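Excluded from the complex is one protein chain; the other protein chains are retained at their positions.
Let's turn to chain A:
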Amino acid sequence: MVKIGIMGLTGCSGCQCEILNCEEAIYRLIEKVEISYFPLAQDNNSFGEFEILFVEGSVTTEEDERKVKEGRERAKFLVAVGSCACYGGVQSQRNDEASLEEMLLAVYGRKELPVKVQKPRAVSEVVKVDYELPGCPLDKRQFVYAVASILNGVKPFFPKIPVCHECKLSETECLTLKGIPCQGPVTFAGCGAPCTASGVGCQGCRGNCDFPNFEEMVEILKKNGLSTGDAVKFLKVFRGYQSKEIKLSEGVVENEKGA
């Protein structure tokens, strides 16, 4: 039987919980494959060869790095699940603002911890990743679709269209037009836009769609009550290393003064 593994690095286990929420899919899966590694859910784990290895969480310790490198060597396909694994996660949102020492001092009052700590990184910043299923947490329908595709030798494909597209499909009234800050126009769809449906603007948890226009996005967020600085921080929460793409021209930043 082919083997699959589910590994957790530094994260909240929310993505692994979403996987455990796929009740029917799990029953069908265990008829066809062996889940040989899944420490959150079982104790007989073996770290052998994997057809697919799913990785949740960001690389934040030396041990995380060692584990994911070893996993990479043993896996035919490595799939990063969730925004921690895909982009670095909420824990990496201030990577460009502070040093590791500063963060450690602020939280622990010391520069070193009993484990060797690094700045949180996405899995793809450390090893080659075959597929990414972003989201915080990942979407369980996409997980089921990806597993089925890979096991059947088909490449899973998720077009990087913006979340706005899904509002249109589900006939959700646009929040931006109502003055509510929403990141839908620059965010990778696939979740079905559950947040905008409850009246909360998209928080950008799935990272960038193709060709995001951040400059325009910041202008719109400003119209909806945020300052330039708050708009940029709002955009950064889940984007991890992708935040580097948020470049604003002088004019946009100028407006910040007095805001």
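We take it that a contact is a pair of C-beta atoms (placed from the backbone, for glycine too) under 8 Å apart; a residue touches a chain by one contact, two chains touch by 3 or more; residues count from 1.
Assume contacts and distances are computed from a predicted model.
Matching "Sulfhydrogenase alpha subunit", "Peptide ABC transporter substrate-binding protein", "Peptidase U62, modulator of DNA gyrase" or "Multisubunit sodium/proton antiporter MrpD subunit" against the UniProt entry of the left-out chain gives the name "Sulfhydrogenase alpha subunit". Listed for chain A, the residues touching the missing chain in the whole complex are 8-18, 20-21, 23, 26-27, 30, 35, 38-45, 57-58, 60-61, 63-64, 89-91, 93-94, 98, 102-104, 106-110, 113-115, 117, 120, 136-137, 194-195, 197-200, 203, 205, 230, 233-234, 237.
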